[in-house]
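Structure in structure tokens, see below.
Yeah, one chain of the complex is gone here, protein chain that is, but the others are all in their spots.
We just call them A, B, C, D and E in the order they show up, numbering each chain from 1.
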């Protein structure tokens, strides 16, 4: 059930029985010579929609731009400052809590979002404590990074081994191919070189990873792989967060 | 050309010849008993995509949640505080300016966004003046509200007369029907009553407009109407903002 | 009744019967070769004081500096960032609400303030909703731009026709002449040229409007005109906002 | 020379020879049973105007609302949060610095403003250091509290002795009487009681000072006293800050 | 009783009988050729600890970095912006108030902190008023600058006369020597020159005070002096703030 395709009376009916919602969060950033700039939002949205369908949970709007400073040396990348993303998440969850959506699962497609999203949860918890004390609504927020769950990691390893890499990976590219089979890109790729995943600002990132990939071989991706990743991710999310989404 | 479906080398190529981008901005808010919560984002995104296609302009990610405080008394509505939306727009356009996207046209689907988006432009212009003075990049921002352009208004009047109303209008609902023909909703609608468009906070809004509509009859909407509105809006935007998007 | 010339027991007596207050808001910015830098504050304050007198409404302190980024390329112009002006308005109205001034009419002398003031109202409404929910005080805020009301526009047209223009207009200059007859300035003015009212940052503004005027001929202004504009504006404000100020 | 009564070419001429400006800052707050709510702004503005006249210095717009939390338990009092006042002062002085007003003297009428104004100066100095380093403009800010200068204090003591008190004092009330001789208020005043000037929040303030005065006897004030205080203050400011205002 | 060396049940026991806490606040900044960068934090912490011991008051964590913009032209100096320090103090005291620490005495070692700390108190008082109105907790905050108390000033004068100066003073250096007798530094010192204590930004400060001292002769300091200053300060604080710390 997608919030943006629902009417308010339909939302009201949903809230009569449920109090949870899924929010996809992605990023708008370079994904190497062949990956889509919208990869992280596309993957998060697809997996969130399917998770919502299987678990009967409402899915809210996708956050399309996240914290991607380290990619800013590549054209087309966009970023929020962490402080802006915290404010945005606060506004999202406070809006939703007002209607009774007290349980929110963020399904995330971008590693760079993780610290800020977690910080945002505590910003909200602490604001509620200060403003309302014991009367604060008992909200519960969780973050699920689909691309690092054990079942997904096993499939990455099975299919791509050490060619999965860390950014512009075949697994995420495959998911975008499954979603947008008409937008599969190809380009010559430099051979893989050893990767030192430590980097600092965006200039440092581009110096270390000149074409934007981090040790990945996205040429291995296929739409069929993508469908398998979506299924693996959704299956595991449903198992791991099912009780949470049911309010337990 | 959609940013999220492009690779960074494709963006780089685009920027070799152009410096403009279109950003759709919508809202996530009630649209009456039959309108979709995502109406304003859906309409802005559809019109922006078609405008981009006709004018050869890149289209960036849609801002799905805007300033919709006045709808918060209806389940499913979400809002950013104006100060948050200003920060978000600042981050978007500053990210883009760093790559050379110095001209940005916001195509907007929601009246409630207008003041804040305009304020945001000046927040950015003034910040750039302070930080960089005469060296500030010559950025140019414009806001186009598709639903109030003269050609669109003429079509609203022709098709719906005074049943167009102000919110959850048949014109915007029609556009969503054109985009999502499988998600056309129906519900009994109270007869239209005289509308006093002055309201204050969200409690006041719901007291005046109990089912969320403001003097509109969305039952008049059809997907075919929607296609006509998209065409009328895109034609007029291309004419009015074509030179702006070309950098003139 | 002017707040700054009242004692607190007088304010207390007023609040026993009324809950409304008028706040003038202006700007400190260039107004062409002959207009006063304080024009927009002077006009707003004069019209607000007279409106207060006629309607028996308390008038609070004038906000002298508003959002005037676009004038910053001319000496003497001052501006708040939109985010600062939002914070200021929030503090003003929250201070006043604490005493029972739940209805506030901003009488505005500067077009550049409009979006930010409107955004500020929603910032406050939304903050109150979040902090106090159903217990939030029922505050009501309205913005009146004296220079665009129909009756004023008719008089502008009658007296000056298309020489009224958009900035440093004879109507606003006339009002300042009525208030400060000893500070009427004269200077040679370039002939009027066609005006393209679209501009972006302050450098762009000055490039388009080298002496600061936007298609206006302030040499037409007289103090007598100014008195007529004050009267027209106050008459129309009293009619249009009388019930609002009375708490209806 | 008053900024709000000047044209931009007049400001430009002034800046050809001078780089200093005076900014009055007051407060909108209770001043006992007979003092005006606008006392602190009125006194600061009057003394600033006269200082400007004697020293040939431009005087900018008065900040009418300052930091007056401690008076908020009395009707009509308004306050900015310290963080808002810092932002406002930053915007004022940064606006002015852009034109060449690198020296700013704040003439202050309200003790409650002192810490925040001083903090604001360092906020600006530090921001400039961070943003521009060695290229930062050499701005200079000073705060003058007219009511505590030695010459003024001597006159307070001579005229009123220990009936001057700390708030709603005869000296400040006298200045307002000199400026607004038609708005002299009278009311029965409780006898003076011993004053413990330590207070915390606004509830504590009102509990200690039930009618708003702090050990003062404003019934001693006369317009003639007011003129003497204005003269004493201006004379001392001109002597103490003359070189500063001249750019030395 | 030091908070950081207590367990939470010990804090709970303390709060059964007391509601006050002492917070030391210092700075990390140059203190001339022989003074420690941590001088202001060291002195505040030592005096706070001893005050806590004598009065039976809990002592919380030391704020090691304060507002020291004016020292930033010397290596090793650190500063918070005033707005950051306000936020930090707000978080500290709001955290503590939630447990029942409604009375807080800041013992301060650095003049540059004074305005911002005072502003912070009003930021908190005003936030509480807005959020909770009459239900706001009755918190009480006070600031004690140990180095300017009359008894301390008398001892400064007795021991060092006009060689005490204003920064990197023998009195504060002596206190650090008493605390860290193994870290007494020596270096050749330029002869004392007349001091003009008016300065603006950090460049101006260093131009006026090339080695960082302001008219002081820290070579006069001894650990024994330091012990006397600690005793004088603690004795006076206990006398002046004893009732406050006891909740009276």
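One rule holds for everything that comes next: a residue touches a chain if its C-beta (ideal position, glycine included) is under 8 Å from a C-beta of that chain, and two chains touch if they have at least 3 such contacts.
These numbers were taken from a predicted model, which means no experiment stands behind them.
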Displayed chains contacting the withheld chain: A, B, D, E
Residue touching the undisplayed chain, where the options are E:22, E:49, E:80 or E:105: E:80
Which of these, E:37, E:136, E:178 or E:234, touches the one chain of the complex that we don't see? E:37
Specify the residue from the set A:22, A:67, A:88 or A:152 that touches the hidden chain. A:67
Could you tell which one of A:8, A:74, A:101 or A:141 touches the chain left off the display? A:141
Can you name the residues of subunit B that touch the chain not displayed here? 94, 98, 131
Chain not shown, touching residues in subunit E: 2-12, 15, 28, 30-38, 41-42, 60-62, 64-65, 72, 74-81, 83-84, 87-88, 90-92, 95-96, 98-100, 180, 183, 185, 187, 212
Touching the hidden chain in the full complex, which residues of subunit D are there? Just list them. 129-131, 133
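Convention: only the chains that are shown with their structure count from here on.
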In terms of touching chains, how many steps apart are subunit A and subunit C, taking the shortest path? 1
Going by residue numbers, if over half of the contact pairs line up, that's a repeat, so tell me which of A-C, C-E or C-D repeats A-B. C-D
Of all the chains, which has the CA centre nearest the overall CA centre? C
Which whole number of Å gives the spacing of the CA centres of subunit C and subunit D? 25
How many Å are there between the centre of subunit B and the centre of subunit E, using C-alpha atoms for each centre? 53
Among the residues of subunit B, which are close enough to touch at least two other chains? 72, 79, 81, 83, 129
Report the topology of the inter-chain touch graph, choosing from line, ring, star, complete and other. other
